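What you see is part of a larger complex, with each chain still in position.
The first chain written gets the first letter, and so on, giving A and B; residue counts start at 1 in each chain.
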Amino acid sequence: MVGEAKQVLGDLQGVADLETRNKMTLIVFSGDMDRVLAAFNLAITAAAMGTEVTMFFTFWGLNVLKRKRASGSGKGIMRRMLNLMNSGTAEHLPLSKLNMFGLGPWMMKRLMKQTHLPSVEEMMKLARESGVKMIACSTSIGLMGLTKNDLTADVDGVAGAATYLGVASESNVNLFV
Amino acid sequence: MVGEAKQVLGDLQGVADLETRNKMTLIVFSGDMDRVLAAFNLAITAAAMGTEVTMFFTFWGLNVLKRKRASGSGKGIMRRMLNLMNSGTAEHLPLSKLNMFGLGPWMMKRLMKQTHLPSVEEMMKLARESGVKMIACSTSIGLMGLTKNDLTADVDGVAGAATYLGVASESNVNLFV
């Protein structure tokens, strides 16, 4: 009986490992270069460890997914204005601290090169190649003055909070960055 | 024996679903409109999916729970000063980016109306109606120069980190916003 119980326990832990332990979600709310780097670093490392990673980009985080020279095809003057002011892409993201009108990010990029760390764009490519799923939040796309046409082809899909919650409830590590 | 083990497995997953998978906690540390919107969006959607949601408001997040015209009834000149400077309520929250002395939040509110998204106040009402529990952090109430009297009647209670950790350890999705 004890042996049987132990076997059930073993089976169950196997199931838990398969279904829960090997999934991770990251909500990338921030569009700050430092936070985005931390998110991609976690995502790429987890994927390399065999974890199924899903990244949900929302609000300022959508800047990471914006195509270069995306014009902000959303209609209405408000959307256009917001899009004009919030003009970052993966290549040009601010720092959450010491931004100093671009001097901080420039220094950080230099340091990253010296430390042989990949840039945000390179990390995004690595994440893609490692099978990390990248989802754009449907609710905030409209709010940020964007449409699907403004997003890079690397995006795996556009979805809302319900999709996120479905994946997150089956994942063991869920972070809001 | 295999059938039996499978049944135990099935039972257990049912238990896990009931006890762990259907609970979510959100620590609302930030008082920025965009982050608070993201938190409420997740909370309301999760509640609609049958998840038991608990939101813990702490530090600047307490602004969301402040009654309109809360005078900051905490004693001492420090508390009064902090309360005077930190004068937001659910109706008047800043943006984490592009705040521009209130222009950003005003634009965001206009965009939310155009996109038929509820405001922070409306989301709070929706969350309440969906059974989302809202707890104010007892430690930070004092720090932010507030007392219980400054909080709206929508608050379900005042509690500390131990209460949060008790709920979080039984939840599958725990986010710090």
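Annotations for the structure displayed:
Everything that follows uses one rule, which is that a residue touches a chain if its C-beta (ideal position, glycine included) is under 8 Å from a C-beta of that chain, and two chains touch if they have at least 3 such contacts.
Please read all numbers here as calculations on a predicted model, not as lab measurements.
Of the identical chains making up the complex in this file, 2 are positioned in the shown model, whereas the full set numbers 3.
Here is the rule we use: only the chains that are shown with their structure count from here on.
The distance from the centre of chain A to the centre of chain B, with each centre set as the mean of the Cα atoms, comes to 23 Å. If you check the complex, the residues on chain B that touch chain A are 1, 5, 8-9, 12-13, 21-22, 24, 34-35, 38, 41-42, 45-46, 48-49, 51, 96-98, 107-108, 110-112, 114-115, 117, 172-177. Residues 4, 7-8, 11-12, 15, 27, 29-31, 58-60, 76, 78-79, 81-82, 85-86, 139-140, 142-143, 145, 160-162, 164-166, 168-171, 174-176 of chain A are the ones that touch chain B when the two sit in their complex.
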